[in-house]
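Worksheet: one structure, shown below.
As you look at this complex, bear in mind that one protein chain is not there, while each of the others sits in place.
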């Protein structure tokens, strides 16, 4: 798609400094964009590339404008304005309605004629596929599952029976939503499955990353809120609830029945124990393990960044000998106290 | 399914306190169940909901009976009794025998007529699908693989060549069993694959979670014992052996040739290094890294729970300066010793 800078500025609601009639037809990074492309500057880290950019226009913040050698689109949030510009210049292909002859759609499924069911996709009885939805190649939509308007199941996705997706939800390849939760009862050492009778509900505009798994609830539903973004290879246990507009980086694991608030962020590899509750605006740094609830908004952490092996071994050895250190300190305190008592510094024994 | 409480008590082998003729047709949680539903109380945490429950009957332990306002099924293990009641009230649909016309079954595969091969499923030459087994949509059963009686491959499962499943095994969506182990030999900096010639054997009643991967052995087989429960997104390396009735929570990773005992539990995100050996009844808490064998039953841990960022930064800073702390302590010990030596407290220098 091609736009003039004037059109772009109007569409994005940002200020253009430069030639309104100049046209761009794509995007590029600040240091690699060619003429005819739009670039952006959202981090001081890349400022060094601004002076030499060959982009036709740069989306940037007011305080960078003076340094910009080319046309500029001045935005309060350059990253956001760039995201929207990039979408305008690279529109997603329209979903064409229809069912591929190699799809398998149960006669008792309700498939909107404006939705697309791709080759190898399987749609079971009672499932409903709403207008504009896209069910990609080799996806499976279980019995009575609901795919909301304009939602997308990219490829090889499994949506289990009864799961409900809102509108504009995206499930990336290999995602599994609604498989049985890990509910086990123990009979003298032998585990028995507890039937998982809840389902999963996913709100509008949420995304589920590649090969991420979201378990169905034991009794009530597992709930992924509106606008929630789940990255790849995440595990969401049964009856978990994720508040609206929270974002979870890859490799996160959340055990059963834990409730994450709204607008939270979890760094990659974070693990949340089960049955915890978190306030809105709680943020965990990567690879932290969380074993208790936090009711206050804020930043929480529990990880140990790596260092060279030699220093690390020393740190671990010291850590293992902390008891020894504490004991020696106590001994010293007692010795000094005894000394101070016998020979007080008030000079009494010199009288 | 509907049962009278008398029938349920008899089937579950538990004591009914209340109306034997009262009928229930489903389950619900203690605080949300409606009349006609069965609830359970297995944890003191939910005791607060007992007095106001609207369930027709509650499965609970003897010591909660006095507080129960409705019919009660008194069980030694209420969670287990509940699991069985829930299964009775919500029986799994029968597997209907047959091969979907859109399945691809090699003529040299042996498929029992009482098993089901779903749409898009591929069953390769030499594979054997036993009576009552279920091969779900878009699953792949590799050459010479064996699916035991009443086992289930839910959807999009990959069973690689030669893998053997026992009876009543369940593979959840996206699970991969029998892919090549990570066997590499190094030729002057370049990695070469070592052929992985073993297979995987999975015992009766085991389960493999969604998108979990179990590698085939290098020479001997990888072995998952009877009744083992693997949650989602777990990695089992080549030649690992998991003893009967162990349960592994999500996101666990086990490196090659490690042997886990029977009746062990691994918390979410636990990592076991390779070539280790563990006794029966060994338990690791979540996100622990295990780098040595433990031959004694017991509880083991190695994780650091998260706290607020400020406290955490202090802790890390102190940890990094432990050497300094230890050094200062030594200096102090020496100083005090020198002092004590020069001015002994036995009063010698006062004579």
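Going by the order they are written in, the chains are A and B; count residues from 1 in each one.
In this text, a contact is a pair of C-beta atoms (placed from the backbone, for glycine too) under 8 Å apart; a residue touches a chain by one contact, two chains touch by 3 or more.
As the structure is a computational prediction, the values presented were derived from the model and not from experiment.
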Q: Kindly state which of the options B:61, B:95, B:131 or B:329 is in contact with the chain not pictured.
A: B:329
(Q) Please output the residues of chain A touching the missing chain, sorted low to high. (A) 27-29, 32, 45, 77, 79-80, 82-84, 86-87, 90, 100, 102, 118-120, 136-138, 154-156, 172-174, 207, 209-211, 227, 229, 231-233, 245, 247, 249-251, 263, 268-269, 286-287, 303-309, 312-313, 316, 319-320, 322-323, 325-326, 329, 332-333, 336, 339-340, 343, 345
(Q) Could you pull out which residues of chain B are in touch with the chain that's been left out? (A) 102, 104, 120, 122, 124, 138, 140, 142, 156, 158, 160, 174, 176, 179-180, 182-187, 189-195, 197, 211, 213, 215, 219-220, 233, 235, 237, 251, 253, 255, 269, 271, 273, 275, 284-285, 288-292, 294, 298-305, 314-315, 318-319, 322, 325, 328-329, 332, 335-336, 338-339, 342-343, 349
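FYI, only the chains that are shown with their structure count from here on.
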Q | Inter-chain centre distance, chain A versus chain B - centres from mean C-alpha coordinates, in Å | A | 25
